[in-house]
Each structure stands twice: as structure tokens, then as C-alpha cells.
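What follows is one structure encoded as C-alpha cells, with my remarks underneath.
The complex appears here minus one protein chain, its other protein chains still in place.
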Amino acid sequence: MKLTKLTAFLLGSVMLGGTAHADKWSDMFPHIKNSGDIPGECSYESMSKKDYSGRKLTINTHAVPVMGEPTALHAEQFAKLTGADVNVIHTPAGDLYSKAMVPFQTGQAPYDIVFGFSQWISDWKQYLEPVPAKYVNMKQMQDVTNSHIDVNSWDGTMYQFPIDGDRHYLKYRKDVIDNPEMQAKYKAETGKELRVPQTWKEYGEIATFFNGWDWDNDGELEYGSAEVMAKDNLMFAAFFSRAVAYAKNPKTPGGFFFDLETMEPQVNNPGFVEALTDWVAATKYVPPGGINFTLGDETMSFGGGQTLFSFSWDDAFVAAMEDGSPIKNKVGAAPLPGAEKVWNRSTGKWDNEYNQAPYIVWGWTSAVAKKSKNHDMAFDYLCFFSNDANHRADIAIGRFGVNPFRKSDFDPDLYVKNQGWDPEIASEYSKTLLDMEEKSTNRVFPLRTPGVAQFTSAVATGTSKALAGQLTPQEALDEVAAEWKKIIARVGEDKLREAYAVGVALEDNLE
Amino acid sequence: MFRFYGLLKYSFICIWSVYVIAPFMWAITTSFKDFNSVTGGATYIPWVDFEPTLDGWRQLLLSPSEGGVALVQPYLNSIMVTLLSSAISLVLGTLAAYSLSRFKFRAGFIKNSDITFFFISQRIMPPVVLSLPFFIMLGHLGLLDTLIGLTIVYIVLLLPIAVWIMVDFFNKIPVEIDETALIDGCNPVQAFFRVVLPNSIPGIVVASLFCIIFGWTDFFFAFILTFTEVQLLPVAVVALNSSITPWWSLSAAALISVAPLIIVAFIVERYLSKGNLSGALK
Partner (left out) sequence: MNFKHKYIFLLPGLLVLLAILIFPIGFTVRLSLSSWDSFYPGLDFIGIDNYIRLFSDDPRFWEAFGRLAILSSVTVTLQYVLGFTLAHLVWKDIVFKRFFRVLFLIPMMTTPVIMTVLWRTIFHESLGPINDILSLFDVTPRWLSDETLALVTVMIVEVWQWTPFMFLLLLAGLLSLPKEPYLAAEIDGAGPLRKFIYVTFPLMAPISVGAIIIRLIEASKIMDTIFVMTSGGPGTSTETSSFYIFIKGLREFQMGYSAAMSFTYLIIMIISLTVIANILVKVFVKGN
């Protein structure tokens, strides 16, 4: 009797002691209460052993909440654990580049850590401290998908620290596409199947059909598609997403934006022109003002239930699936539509076969300044930011903007349990993203050459002129190509080719 | 005939008042909305059209790690920098303006009006390109991200305004006033402080108003030249502009940032009216 009681007592206290250990961190830091601290080189436990008291860390990140809120939150946690003084500044997305580049180019380093878009790597890698091997070899880094390691590295060296994943994918209203009544109606009036569009032409047809009437009975008109069309620094990515299917031909390796050998811009070839023609037609099935939609407007539009489709970053999907959203669990995810034909630049003709190509769009990333005096602290912070416990908690909070980028992220249960997603939708989401990341062989990598901002700015100007009807698609893209040639002349053809080759190698040598 | 004119007068004033107030009304009601109240179409009256929340307002007090934008410190910083640079610009500017109005300068072919134009032309340059050299300059002086650094840069922005307005006002004060004082035995400095200055209160009030406004509302230089220590209000507010434009917190922020200046507007109006009286006392 006594022995049993004693054993029970001892057993109980050992168990309590054990769980008390795992709960110690989640008690102090409610953010990780679901998982507790997960052991690793950068876990809460490990960080608490470091002492950075008396040292200051300065971080430039995006506005709250996307990326901004997790940065500030983890900064607070880091400061508590290590005694460091962490300062975070928030900057709107469009200004992150200049806010980092002005100091870099004048030889200063007011920020130890900068957040930005991974496509800037070519412009700013000279100012960045490569990620030390110690961090690259950590288990949490090895879990990152290959695409994201590639997008943050240059020629084998990792310059940027992956903390987020981004991609473009198709989002659609399940309550319409999977709805038997709507399917019947669509078939009756058009003779075609209502399904997740497989090509951009199909996308356009379905969007046009559902444009301008109230198909979900909420008293408001709905429209076909919400797209990023405003002439800002993101819309060129929406254009490229539409273009890759028409222009990325697996039979013609050696460059997508340029022909690698001649450095001739490809942006005005018939593949791109076809995509731009589609896009100009899209201006007919976007909501009023859609031609001036920024990513924020697109998120509000699709996420607020105004359109049938959307296809750029995660934000719209996340907004739609938030608790309190009227269309929660009514949206689905699918790969970007392909095209029924793809341009072959070697033969100068269209190959009339189905083609699909994921556009590995750049996304949020972070980096440590070379001139910073706090490399150790900075990398520890970034590692802590993306440690298993924090990461698991972050992806469960939609507004944080932290999206899956690790192989272990693509587990539907995470979304079902933590965010209340419908299991079917969670599976569809995970599968779509994982396939794009790991399984596709016909990928396009973002343009990451010197002067990338100038190239994309030219694309934005040209395509928006076409959208506004100031020029025809061919004229607009010819203008862009001409501007690209001038930029190449300024950068230097050889220098550009060298840089572009890095990306092409990734596209062509898959694995 | 007069009644018609009166009717016209008041209608115009009413229409313009609506034009002025409308955005603020929209801001007030929008500051209580949330995502769903905004995306369903335009809504106007709380509780009737939508469910009000305090999220927009709360965001202004919360720290970024809680999803907000702490506006208190930037608010105070803005006040300090604006007042300091306005005060210095006003003092230097008024003195310079007085001399340009009363005395004749000649240096080669450069005359008074050219010097005045030089001051004014500082306003022409778009701030974009000046950002890089100012950054370098303040960097070398170790004044980046400091109140003093920003104040120095703002003096460049505000001094021309002070000069220009005061030159205009001094030109309207007849020279006889100065001459009377001089005859009475004052030297020019005394004449200035004892006689001319009190008569130019309306001008000084207007000049300070413009200095304060242009200082308070500058975004660009504050954006480029500060990091963590000294954040100004416009920069902090714009930092709310994330992937989604939060209509609600931006509305709240707009209302808060205009509040202190409304007080300034009242003060200005009082002095303007007073100025009228002192003009009549001549």
C-alpha cells in the first residue's frame, strides 16, 4: 500500500517534472502553447543559454502584420531569453528596397538584419554576410524545400536566411465550382464542364460567365477575378504567372526571360504576347476599379467574397479562411492554369500541346548585413525566428504572412487543427503547394540579375499601358524589350549573362 | 437682389464645408470597421450598417509584437522636431526677411530679389535626389537617426517659407514706421524689435503656421534619415500599410494626426482677427 502510494507519488512527480519542463517555455511564451518548446539548436531552451545582454540588434522589416508582427514578436521573445536589446523598424513593402539600399550603397549598416524580397539577392548579396555553415547544416534548415534553398542562395552560397515561403497558385470558390447546380447551369448555357480551369483561356471563359451577377445570394454583385493590376512593384509577377505556361517550353532550355546565349530579351515573343492579350481581356472580368488593384485590394476583394478566382500570393486565401470570414471553408487551391499551346523559340512556331510551369515566385526573406557588428546575434535571431516551435505557431496565424516552406509544413492536420480548416481543403492546399515545390520539372525561377528592379519596372510600365488600352500587347511588350536592351547595355552583357546563368542552371538542371 | 446674393454666399459656404468635412466623417465611421464591414461594400452608420469594433483604435496603442503600431513616441518626436525646426527657421528667416525688405544688397549683379529667389528656390528641388547626399552627410556627422540631424534638414525645408512670407509682410508695413522710430532715437535693431515686429504679428503667425504644417507633414526625409531612435509620426503611420491596407487603423491614425493642428488652427485664427484690430489702430 505504502509502496504503491510512494511509487505513484514518485511517478507522478517525475511526470509532472517532465511536463513542467516542456511547459516552462510555453508558460512564459504563450505563442508556442500548442506545441511547447521543440528541441533544437535554436530552440527556446538553447537561446536561453546565450547571453547577449548589453548588445543591440536592429532589424528592418515589413509593416505590421505581414512579417512585421512575427518579427516584433520574436524580437521580444529573443530579448527576454538572451537579454539583448532588439529594435525593430517597420517599413511598407514598396520602400524596403530603398530603405536598405541607401545605407548599403553609402557604406553604412544601420540595420543588422534586413527583410526583403528574395529576388533582390543579386543586387544586395555583396552587402550581405553569407549564412554560416553551422546554420545551413542544422536540422531545421535541411527541412526547407529545395526551391526555397535555391531562391535564397547564389551559386551555392546561401546569402539569405529563409523564413517564409511564397508562391502563386490558383484560388477559387469551391461553393461555385463544386456546386452541382452551378455545374448544370454552366453546362446548359455553354456546353462545357465547370471545373478548376486547366488553361488560362478556360479561366477567362469561366470568369466571364460568372462576372457581374450575384451568384452567392448575398445581395452584392460578384465578379470573375481579382488580380494585381495596379502599376506597383508587384504586378509584374502576376503577369509572369500568366506568361510562364505560354512561354516556358521544356524543349527550349537556356533561358526564359532572355536567350542565354545572345541575351536577347524574350519578353516580347508570341508566348508573352499571348499572355498579355489574355490579361487585357481580363480587365473585362475584374470588379470595378480592378485595374487599379494592389495586392491589398485583391486580398480584400477575393477574401471578402467578391470574386470567383484569384491567383497570386497566399494572402487572399489566408484572408478567406480566417475565422469570421463569410467564405471560410468555401475556397479551394489548385496549381496555376497551364496553356493549350507553348511557344517554341527554336522553331519559331507554337507547339500545340498542353504546357504547365510553376513560377517559383520570390517571397519574403531575411538577411544579415556584412558590415553589421553582430553577426552572431543576428543569425541566432533568425534561426530562433524560424525554429520549429515558432514556425509551427507562425504558420497557424494567417495574418503573420508566414507560409509553408519546409517539407514538414505540408501536413494538412496543422491547418485543420489550428485554423479550423476543412480537411478536404487543407489536403488540397498542402498537395498543391508541395507538388509545385518539389515535383515539377518545368519551373521558372524569378529574375535575379543585377538591375532587377529596372527590368521589372519596365515590365510594369509596359503591361499597365496595355491594360489601360494605351498600346496593343505587342506594342507594349516591344517597348519593354527595347527598354530591357538598354538596361542590358548599361549593366554590361557579360555581367548579366553570368548572373542570369545561375538561375537558368536551376531551371534546367532539375534536382 | 441682395437676398439672392446672400443665398448664393451661404450655399457656397455650405457646399465647401461639406467638401471639407466629408473625408473626416468617412474617417470617423471607417475607424470603427473591420475587414468584413469594408469588403461587403460601402457602409456608413455603425450598428445600422455594420458592427463597430475598436480594433482600428486599439492598433494605434498596441506595440508591433501585438499587431499594432505604437504611435505615442513618434507623436512626441514629431512635435519636438517640428517645433524646434520651425522656431529656428522663424527666427533666422524673419531676420533675413527684414533685411531683404528694408535694406539694399548688391554683390556684383545679385540684388535683393535674387537673394529672396534663392531662398524660395530651395523649395523647388524634389526631395528624392537630396535623400542620398543628406544621408551621406548626416552619416559622416554621426547625426543619422537623431533629433538634431532631422532638425537640421528640416531647417532647409522651412527657412525658405519663413523668409518668403515675412518678406511679403514686411513689404506691406510702410517704411515710415521704421523711420519714425529712428527719428525718435532708436538704432535699426531697436527699431526692428520695438516697432516693426509687433506690427507684423499676423505675418509671423501665418509663417509659423506654415512652418509647423510643412514640418509636421513631411514624410520623405523622416523616412530616409531615421531608423529606430527617432521615428516621426507620418512614417510610423505609413508603416501600417501592409499587404492589406487597414482602412480602419489608417482612419484612426489620420484623425489623431490632425488633432493637434486643429488646436493650432484655432490659435492662428485668433491672432489673425487680432491683427486686424492692430492694423486699424493706425
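Residue numbering begins at 1 within each chain, and the chains themselves are lettered A and B in the order written.
Throughout what follows, contacts are C-beta pairs under 8 Å (C-beta built on N, C-alpha and C of every residue); 3 or more make two chains touch, one makes a residue touch a chain.
Being a predicted model, the structure only gives us computed values, none of them experimental.
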{"item": "Sole residue of B:63, B:122, B:146 or B:228 that reaches the chain not shown, by the stated touch rule", "value": "B:122"}
{"item": "Sole contact to the chain not displayed, among B:99, B:146 or B:228", "value": "B:99"}
{"item": "Residue of A:34, A:98 or A:472 touching the missing chain in the full complex", "value": "A:98"}
{"item": "Option from B:69, B:206 or B:230 whose C-beta touches the chain left out", "value": "B:206"}
{"item": "Touching residues (missing chain, whole complex) on chain B", "value": "9-10, 12-13, 16-17, 19-24, 26-27, 30, 38-39, 41-42, 44, 92-93, 95-96, 98-100, 102-105, 115, 117, 119-134, 136-137, 152-153, 155-156, 159-160, 163-164, 168, 171-172, 178, 187-189, 192, 202-203, 206, 209-210, 213, 216-217, 219-220, 233-234, 237-238, 241, 245, 247, 250-251, 253-254, 257-258, 261-262, 264-266, 268-269, 272-273, 275-276, 279-280, 282"}
{"item": "Interface with the undisplayed chain - residues on chain A", "value": "94-95, 97-98, 101, 105, 123, 230-233, 287-292, 297, 300-301, 306, 450-451, 453-454, 457, 461, 464-465, 467-471, 486, 490-491, 495"}
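Following the convention adopted for this analysis, only the chains that are shown with their structure count from here on.
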{"item": "Whole-Å gap separating chain A and chain B, where each centre is the average of the chain's CA atoms", "value": "40"}
{"item": "Parts of chain B lying in touch with chain A, wherever the complex brings them together", "value": "35-36, 38-41, 63-69, 131-132, 135-136, 139, 144-145, 223-224, 227-228, 231, 236, 238-245"}
{"item": "Residue ranges of chain A in contact with chain B within the complex", "value": "58, 60, 62-66, 68-69, 71-73, 75-76, 87-93, 95, 98-99, 102-103, 106, 108, 110-111, 218, 220, 294-297, 299-301, 303-306, 313, 315, 319, 322, 324-326, 399, 401"}
